[in-house]
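Just one protein chain is left out here, and the rest sit where they should.
Which chain is which? They are A, B and C, in the order written, and residues in each are numbered from 1.
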Amino acid sequence: MFIYQKTPQYYETDQMGIIHHSNHVRWFEEARLAYMDALGIGAIIRDTDSGVVCPVLNVQVSYRKMIRLHDKIQIKVYLMQYNGFRYTFYYEICNAETDEICCDGTTALCFMTPENKPVRMKKVFPQLHQVLCDTLENERLPENRTKML
Amino acid sequence: MFIYQKTPQYYETDQMGIIHHSNHVRWFEEARLAYMDALGIGAIIRDTDSGVVCPVLNVQVSYRKMIRLHDKIQIKVYLMQYNGFRYTFYYEICNAETDEICCDGTTALCFMTPENKPVRMKKVFPQLHQVLCDTLENERLPENRTKML
Amino acid sequence: MFIYQKTPQYYETDQMGIIHHSNHVRWFEEARLAYMDALGIGAIIRDTDSGVVCPVLNVQVSYRKMIRLHDKIQIKVYLMQYNGFRYTFYYEICNAETDEICCDGTTALCFMTPENKPVRMKKVFPQLHQVLCDTLENERLPENRTKML
Partner (left out) sequence: MFIYQKTPQYYETDQMGIIHHSNHVRWFEEARLAYMDALGIGAIIRDTDSGVVCPVLNVQVSYRKMIRLHDKIQIKVYLMQYNGFRYTFYYEICNAETDEICCDGTTALCFMTPENKPVRMKKVFPQLHQVLCDTLENERLPENRTKML
């Protein structure tokens, strides 16, 4: 599990006076990439010439509490599934002061070549593959999480 | 069912050369609001002094095909559920030339006061309530749609 | 001159209840690309394998009137300068009902290879070059426009 600190931004608010719901999807990505950076495997995502792209396959978001511009936010990121090709993260966006969950969700992604062929990570990037396997094994997901598909 | 024509924008692309997945959530909103405008009930959403806000409760998106900047896009919007307070739309983002489904998904929303109290639409906005009831009754959802929660 | 119709979107509003000022820059791009599509030269921008990219060199925006979600908007786009490599557009974002100018601005861009070498359009894309020359010659800029650099 990785904890990512996030300051909501003015340009992320909408006329309801809250963070617009599309930004939670962006925050998931932001926290996920910070987690992968922390694991030492972010470069494969960041570099356009890494030979790998990671399209998102599906997203699910459950909004529980509105988030406002002055809220201090923490995003907890968990690796939930990984099968050598496809991987799923689970996220909780929490109020950093009360630890209340404002939003949770999942995103499933996969490793592809820029020409849209699946990348077998174990073969092509064995070290990165091992990091994901080890991370998955040690991950303890919260039990009370929203049931996702 | 409502069909919304969408031209993908340069600022919506990402370094994979495709429309970034967070924009599909924004396109759902864009198409939904166009549908409500077409039904004559969009003003309640657009006007900040309507006495009603419509927070999103959950979002689910299934990405099937990458969308590129030169693609012509159609979004088919269906009202899927409405109980006088909470409402769910189903969306298909299609390639307008091949009619292939690139993405589908749902969003659930509800009617609230700006002070976060539920609004009983039948009582407070009976005309708008009737429009939604009639729309729901006449809606024919596609049978092969992705199973959502 | 080209007129682009724009419907403001909910996700473009901010907690002031107006369209967030960063979106005007995106609308400039949206209107500019629609103009280039109308001139028959949009594909060079839209296609990632056209051999040309068009980085923005500078942007200037003058905000005169706040824009709200229910406003009907027209964007008038003018080609202001073109020297075979670098080109500048001038924009007026107007209320479509009152024709009042809400915002005006300019963006300067240039034609580059993906490897960041200048593209001499007259030589490499003579037809497109001619379209831009002809457009520039026939363009009549509004006289009362905000003085830009």
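In this section, contacts are C-beta pairs under 8 Å (C-beta built on N, C-alpha and C of every residue); 3 or more make two chains touch, one makes a residue touch a chain.
In this text, all values refer to a predicted model and were calculated from it rather than measured experimentally.
Novice: Counting the whole assembly, list the visible chains that the omitted chain makes contact with.
Specialist: When the full complex is considered, the omitted chain touches A, B, C.
Novice: Out of C:Q5, C:N58, C:Q81 or C:T98, which residue would touch the omitted chain in the full complex?
Specialist: Considering the complete complex, C:N58 is the one touching the chain left out.
Novice: Residue by residue, what part of chain A touches the chain that was omitted?
Specialist: Counting only chain A, the missing chain is touched by 7, 9-11, 17, 26, 29-30, 33-34, 43, 45-48, 68-70.
Novice: Over the whole complex, note the residues of chain C touching the chain we left out.
Specialist: Chain C touches the missing chain through residues 15-16, 18, 21-23, 25-26, 29, 48, 53, 55-63, 66, 114, 116, 148-149.
Novice: So which bits of chain B touch the chain we can't see?
Specialist: Where chain B meets the chain not shown: residues 10-11, 13-18, 20, 22, 69.
Everything that follows uses one rule, which is that only the chains that are shown with their structure count from here on.
Novice: For copies chain A and chain C, work out whether under half or over half of the interface numbers are shared, and give different or same accordingly.
Specialist: On the two sides of the chain C and chain A interface, the residue numbers are mostly the same, over half being shared.
Novice: If you average all the Cα positions, which chain's own average lands nearest?
Specialist: B
Novice: Could you please state the distance in Å, as a whole number, between where the Cα atoms of chain B are centred and where those of chain C are centred?
Specialist: Once rounded, the distance between the two centres reads 29 Å.
Novice: Averaging over Cα atoms per chain, report the distance between chain A and chain C in Å.
Specialist: About 35 Å separates the centre of chain A from that of chain C.
Novice: For chain B, jot down the residues that touch at least 2 other chains.
Specialist: 26, 29, 48
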